[in-house]
Structure formats: C-alpha cells, structure tokens
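Please find one structure pasted underneath; my questions will follow.
Partial complex: the chains shown occupy the same locations as in the complete assembly.
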Amino acid sequence: MSILLSKESRVLVQGLTGREGSFHAEQMKAYGTNLVAGVSPGKGGSTQLGIPIFDTVVDARRETGADVSGIFVPAPFAADAIMEAAAAGIGLIVCITEGIPLYDMVRARAFVAAAGVKLIGPNCPGLVTAGQAKVGIIPNHINREGSVGIVSRSGTLTYEVIQGLSQAGVGQTTSVGIGGDPILGLSFTEVLRLFKDDPATRAVVMIGEIGGSDEEAAADEVISPGLGKPVIGFISGRTAPPGKRMGHAGAIISGSTGTAASKLKALTQAGAQVCDTIEEVVAAAAAAVGQPSSAVHR
Amino acid sequence: MKFLEYQVKERFRAAGIPVPDGRLAKTPDEAALAAGALGPIAVKAQVPVGGRGKAGGIKLAKTAADAKSVAGEILGMTIKGYTVREIWCETAQDITRELYLGLTLDRDARKPVLILSAQGGMEIEEVAETHPETIAKLHPDPWRGPLPFEVRDLIFRAGLGPLQAQLTPLVVKLYGLARTYDALTIEINPLALTQDGGLVAADGKLEIDENAMFRHKDLHGTDESEEDPLEAEARRRRLTYVRLDGSIGVIGNGAGLVMNTLDLVSREGGRAANFLDIGGGAKAEVVHSALELLAGDPHVKGILINIFGGITRGDEVAHGIIDASRDLNLKLPLVVRMTGTREEEGRQLLREAGITPEATATGAARKIVELATGAGR
C-alpha cells in the first residue's frame, strides 16, 4: 500500500524531450515507474526512451490511458502544461518546474481546483512510493521500502530525511515533496489525510518551514483530531530573518502566523512530536515504527 | 524588484490613479525650481525602504528657498544603509483622511487579496492587529479579477460607501497594474482624501515577482543601483541571496536545507552572514560563483557549505569546491558538509585538498562556528 502513486500508475511526462525531462524520465523508468507516454508539442509520433511521444496530453491520455503526469517544462510554459493535464482528465499532476510566475500559478491553481484534480508542486521534488514508482527528481538510490510516510515543503531536506531513515534501516511508504512555492497544489492537510487512510503507513514525518500557515492548518484540521499514527514534525527557518516582507499588505494578511514559533506551537499542541534537528527526526521516526535508529553514527 | 516612490507614481499616473504633481530633483537647486513651479511642496527622499519619515527623509517646504535648504539636508542622508541621491518634490496635499488600499498574495487562500481600510497611514499594521474589523478584504477570482459588484461590496464593508463612485475604478485600476507588472505587492498608503473631496495616492509601493521578469525585460535594472550591492551582484549571478547580520557565510542547495543550516549555526552559537541557495543539483560553476560572492564580503569570517548530493555525485561537487577555493585563493576557514551520492569519495578529496569535511550538518555547524569565531563550546 501507499498513497497517490503505485506500480499500477500510468505515468506520462510533459516536456520529456527536454534536457531535464529526458534525464529524469530515464531515472523514473530505471526506478520501475510505469512510464507510458511523453508529450512535446510538434514531436508527436516520435519515440524517446522507447516511449511514444504525443503532441497533446489529450492525445497521450486517449492512446495510453495515462493517469499521472510529471511536468518538466520551462517556467514560462509550466502553468499552461498543468492546465492542459487537468483539462485532459489526468488525475494526479506533479509539477517539478521552479520559478513559475505567481499570477500564472494562482490561475492554474484555480483551474486545477475547478477540475477536481490533484496537483503536487510546483517547485517540488515530486514523490516516490518506495520500491514501486517515482515521479520527479528524488534520487532513486536513497529510498527504501517500509512504513514511514514523509511529507515535506523542502526538497533537499526531504532527501536528507529519506536518506537518514534508509541508512538507519527504516523504510518509507510514500515520500511526497509538496514544494516550497507560495502557491501550491496539495497541502499538508490533504497529504496527511491520505496517510491517515493508508494502513501501510505507521508513522508520518512532516517537514515544514516558515511562511504561510499550512502547517498551522494541518495541526488544527488533521493532526489534532487524531491521525491514528505518530506524527514527527520539523520546522526549518527558526532563525531566518522575517525575509522579504511584502510591504504592509503582507503583514496585514499574515499577522503573527507563518513564524517558526507559531508553527512549532501549533504542532506541539496538536500532539505531534516536534524535533530540533533532522538527526532527531530520524531517531524519532525509527522509534515510532519500533526500529531503534542505528543512525546519527558517522 | 522594487521601485522607488516616484517610479511607482509614474505608473499610477499612467494607469489613471491620481497622484500629486511632482518633479524629481538631484540637487537643492532643482528642488528650488520645483517649488517655484509647484508652490508649497513635500521633499521626499527616494530610497527603497520604509520609515523615511521617521528618519527625517520627508520635509515640507513652503518656498523655493525652503525647498533648497531642506533638499540640502536630505540629499546625501543615509537611510537604513541607502544614500539619498534623488528627491521627489511634490505639491503638498491638504489631507483630511488617510485610507489604505493594497494588494498582495494570500498564500493560504492561494489567491491575490485586495485590502482596503478607512484607517490608512503609517500605523496600518497596528490597526490590522488591534482593530481587524476595520480592514476589509477581497480575494478576486484570479481569472475574473475583481468584479465591480465585488469591489462595491468591499468598499461598503470598509465603511467607505460615500466614496464608492470614486473608489471603485481606483481599485480596478490598481488590480490592473498588479497584473500588468506581475506585482507581488502594490500599495497606496496613504490613499489621501483631500480637502476638495478628491482621492490621491500620496505614497505608493510596487514590488515585482522576480519569476515573471521574462515578461518585463524592459524593466531590468530600473532601480538596481539603489539596492544592496551584494544582493544586486547575487541577482546578476542568479543566486538566491539574502544579506543577514552575522559573520558566517552559508552556502547550500535548496531553501529548506539552507534555512536549516542557518538554524544549526545559530544553535551552535554563531550567526550567519547570509542566506545563499544555489538551487537543487549543485553544479561546479555555481559553487564557484557563490564562493566568490561570499569571499568578497568583508563581514564574512568563515564559510560553511552544506550540500545534499542527489543527482550530482559527491566527488564532482568536491572537485568544484576545491577548484573554486584554489582559483579564488580563499584564505577564510571553510567547512563542507556533503552527503548523498558518493559522499565518501567526496570527503576524501576534500581532506586531501586541506578542506575540513564533516559528516553531519550539526557537526559542520559546530566546526565553522569554532573556526570563525574562535569560540568553541
């Protein structure tokens, strides 16, 4: 069991013929992902990595039954690619592209919401269901099958946690990088709900960071009512400066939410086990699934 | 990218948002000329930061002689690190009431948000904290934008019904400007109600989404000279850099990883000199560019590099670091924590090159604090 992605998922890649797209599609295929199609307008009819390329997502879906799309197209075209996938009836869209303009993304986000489709990202590493399939750029070799679910806003910190757990002999069900952009698809709340209903997942690691209040929302909406399994929380950016404050307007909107203190407090009060370092996260997750960590070695 | 007040007002004027008449001056004589033409004026330092008024960067001048003397005081001032080189001289306004009108991105709502308040001015943030009921908000649908009936409702909710006919087109125009310029934030504060019943944008802010700059190539560099030179240089190098006030330079890949590194430096008793994210997939040239940038900052007393080798192999990253520090003839203490693919090979290479490798991020943070400050724990 797992969430969102499995060996049966039929995956297409938008932008497969590009440099990033072709490299990562190859990695995805090497991991065992059921890669069925690529989409590159104007290259329909060709093949790459032994996979048929289509001009449009509609064509690709009709011909191959693809139900998941990984998006690797450049930022100026990525929001359009997301909407193309949503309009074509793709059920799960994973957008790796970073640097999408915010107004493009608020529009794409509204489009996807109206279509009732799941979006992960953008500016995210994607997701891996350990031992089954991968959509995105999480390094193949760090994953290990097991019972910890991971959901994270940070890419490289996700890798750190996965690697730390795997090295400690603790495997994962699905690791989901939801992305670090201000405008995101799936939130912590939505992913945690999926983990709640996944019997294979016995503990969940949640890596948040400052900004926005999705962590606070998740604490209220899904951790506090009870997930039925341990949640190990971590927030990065405790000592980061207020950063680029968006004038008065940003302060008016966010008030005191969005700070590390606010998030740590919300998670603690909701009953999550909050850790100070990634090493502690690994140890706590190992303990939660009854596998005392041998890590923090080196 | 941020704009200076007068640049924002030029754009307001072009969009049909009323602004006071004004002229840009770079010398006291130009300010005197402006006062001669405009009558009593406000002389305002043009710096891309808030709090100018409290810092003495805004003064009134009734006559040309006043203007010359006031301009002499303001030009050359330093406000929050920015030297005042330009002043905006504009007709003094007879303000009876200060409103607030702004737009920013509400990340929780995943939408832009328009904010209107009858209690504008310098204290708007406090007002929002203490009297949230005086702040009216509207989340326009991102495809439709604010519809007239939604704007009217916003205005009535803000208790500004009598100004509805004047305010409605102003809100729509502000949103239009935000879209045109891909604004992360656009503000009119104060939006001044004058003695004669008119509304005028007495001050304005506009910050553009860096990710959308490909749509605004003509705007490149409009105000770059006014920025922190190191931040400007980082932008030219396409590095995500934020200056902080400590002494330990930090380089990492991924915003979360870098933020976490700052946290670890702080836990170990140090203070970071910067946030510097070289992005996912560390490449040798980028590491080189980042090291060069930090090496040129006199506040930096030591550098910590924290890299997760995902796709890129650890030994390649190590080669990049070694080459860069040799090319730059780097004398500062340098600690590298590198993990992921081929981490052992990478560490071996670093050790051979005389660079301290560390296996854990916590250990690396402790080490660089020791080396840079001499203060072990």
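To keep things simple, chains are lettered A and B as they appear, and every chain counts its residues starting from 1.
Definition applied: a residue touches a chain if its C-beta (ideal position, glycine included) is under 8 Å from a C-beta of that chain, and two chains touch if they have at least 3 such contacts.
Just so it is clear, the model here is predicted, and its values are computed rather than measured.
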item: Stoichiometry of the full complex in this file, by chain label; value: A x2, B x2
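One rule holds in what follows: only the chains that are shown with their structure count from here on.
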item: Geometric centre distance via CA averages, chain B-chain A, whole Å; value: 28
item: Touching residues on chain B, where the partner in the complex is chain A; value: 50, 100, 102-108, 110-113, 115, 124-125, 128-129, 135, 137, 141-143, 179, 182, 184-185, 187, 189, 205, 207, 209, 211-212, 214-215, 242, 244, 252-257, 259-260, 262-267, 272, 275, 279-281, 308, 310-311, 339-341, 359-362
item: Residues of chain A that touch chain B when the two form their complex; value: 23, 27, 75-76, 98-104, 106-107, 109-111, 125, 137-139, 141-142, 152-160, 163, 180, 182-184, 207, 209-214, 217, 236-241, 243-244, 246-253, 255, 276-279, 296, 298
